[in-house]
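Yeah, one chain of the complex is gone here, protein chain that is, but the others are all in their spots.
Chains: A, B and C, in written order; residue numbering restarts at 1 for each.
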Amino acid sequence: MRLSGSELECVRGGKRVFANIGFAVGAGEALLLLGPNGAGKSSLLRMVAGLLRPAAGSLELAGANCDRSLAEQAHYLGHLDPLKSSLSVGENLRFWTRFLGGGRGEGPDEALRVVGLERVGDLPAGYLSAGQRRRLSIARLVAVERPIWLLDEPASVLDADGQALLGEVMRRHLAADGLILAATHAPLGLDPARELRLGAVLP
Amino acid sequence: MNFGPYAAFILAAYSLTTAVVVALILWVLLDYRVQRKLLADLEARGVTRRSEPPR
Amino acid sequence: MTALAALLLRDMRLAVRVGGGALMGVLFFLLVVTMVPFGVGPDLKLLARIGPAILWIGALLATLLGLDRLLAADHDDGSLDLILMGHAPLELAVAAKALAHWLTTGLPLVIAAPLFGIFLNIDGSAIGIVALTLLVGTPALTFIGLIGAALAVALERGGLLLPVLVLPLTVPVLIFGIAAGDAAILNAAPFGAPFLILIALTLTSVVIGPVAAAAVLRHGLD
Partner (left out) sequence: MEWIALANPSRFLALAERLLPWLAAATALAFAAGLYAAFFVAPEDYQQGATVRIIFIHVPGAWLGMLGWAIMSVAALGTLVWRHPLADVALKTAAPIGAAFTFVCLVTGALWGRPMWGTYWVWDARLTSVLVLFLMYLGLIALWRAIEDPARAARAAAVLTLVGAVNLPIIKFSVDWWSTLHQPASVFRVGGSTIHPAILAPLLVMALAFTLLFATLYVSAMRNEILRRRVRTLRLLQVHAAQGA
């Protein structure tokens, strides 16, 4: 499996955020998107996830089963944690597992155990702290198996334990021939990761 | 004591009122049992209040 | 199929929980039905004649009440992004959400209509027929409103625009719904023709609504 993008250009609100950006990520590899705020890291991730239409350029996914679109084979972890406060922690995760699910993956209960939320499974998600909400989003990545992970500053609200957990989960995903594209400021502990710098001064 | 021609309406009025009162009583009793059970579960799981009784 | 079913069940569960909008529509409907006599006067004969109109307009406003949050709530917490990335086509996902909204808001209106008909002095058989027209017509209101809900996501202050944008689109449903209702009250006018047209309107809006809403969402991707 190989995800590549060529001459990608992003225009938002009439302003060009970045132009002719190219990258390629193979199975088992991680690509870190670096650069100042507003450099378009999040926009590039949303573009790969199919949530943002590129002004120019194209994205290819080679080697995966081609009956599923790129977006259907990708997990997107944005700044927001898509949880409904009045649903319980378990209900939220079970919903996303069934909605995004393809059958493979750890499943909701095991995923909750992995992220350390198994004891609060039946409490309303509204009671969770920011760190716990992020862990529940990470549980979504574990519960449903999708090869491509698009992570937008995943470690931003996590404490030390949380970041260790995230690192462990990401390493396990790469070991299983998964592929990670992550925008980050803090080091994610993925030593063999390549980097793509955005936000160079545009002409 | 006869109900006269409008017996149906008197009966309807009293039975509806009884229904509402019984519903209220059931709501209170069931709610009490549910809350006690939840409290018991929580205390069984070792989640105790910081001070006894709570502020 | 389980993905759409999961979405439908989740939305219905959310509507019933604390913070959900399930019975809010019925309460608003009751308020509209109660307010009219204060304006029009307590003359029971007059109220009976304009009964269907009051019930229909009340149902329309009650349906629109919660619609602007239907998609905006998911947009605000990031769920919409994941729904776009699901296996289910967006048209069906949005239709499932609209169906959930109708089941928790529209259907209770239909069930409550006969009870509120008493306030308007609409007698037994007529109120049954008015409720039938509401049962058939309210899905059209929800699915047309769905387009407004999608706009509420795409545009910043779309929520305020919803009624203004959607109400004109619901005029046909209102006209034929009330016409069918009046036929039951006055039983001079024909009932069959407007009722069948109402059914046709509902079927078309059940198709056009989700397709248009999905187009608006896809086009509006920021």
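The working rule: a contact is a pair of C-beta atoms (placed from the backbone, for glycine too) under 8 Å apart; a residue touches a chain by one contact, two chains touch by 3 or more.
Because the structure is a prediction, the values reported are computed rather than measured.
Undergrad: Considering the full assembly, with which of the depicted chains is the omitted chain in contact?
TA: Result: the unshown chain touches A, B, C.
Undergrad: Which residue among A:22, A:38 or A:131 touches the omitted chain?
TA: Spelled out, the listed residue whose C-beta touches the missing chain is A:131.
Undergrad: Just the residue numbers, please: which parts of chain C touch the chain that's not shown?
TA: Against the missing chain, chain C presents residues 18-19, 23-24, 27, 30-31, 34, 37-38, 41-44, 118-119, 121.
Undergrad: Against the chain that's been left off, what residues of chain A make contact? List them.
TA: The missing chain touches chain A at positions 85-86, 116-117, 119-120, 123-124, 126-129, 131-132.
Undergrad: What does the interface between chain B and the hidden chain look like in terms of residue numbers?
TA: These residues touch the chain not displayed: 1-7, 9-10, 12-14, 16-17, 20-21, 23-25, 27-29, 31-32, 35-36, 38-39, 42-43, 45, 47-50, 53-54.
Just so we're on the same page, only the chains that are shown with their structure count from here on.
Undergrad: Touching two or more other chains, which residues of chain A qualify?
TA: In chain A, no residue touches at least two other chains, as defined above.
Undergrad: Which residues of chain A touch chain C in their complex?
TA: Touch residues, chain A against chain C: 12, 46, 49-53, 68, 71-72, 74, 76, 78-87, 91, 95-96, 98-102.
Undergrad: State the interface residues of chain C toward chain A in the complex, per the touch definition above.
TA: 2-3, 6-7, 10, 13-14, 17-20, 74, 76-79, 81-88, 221-222
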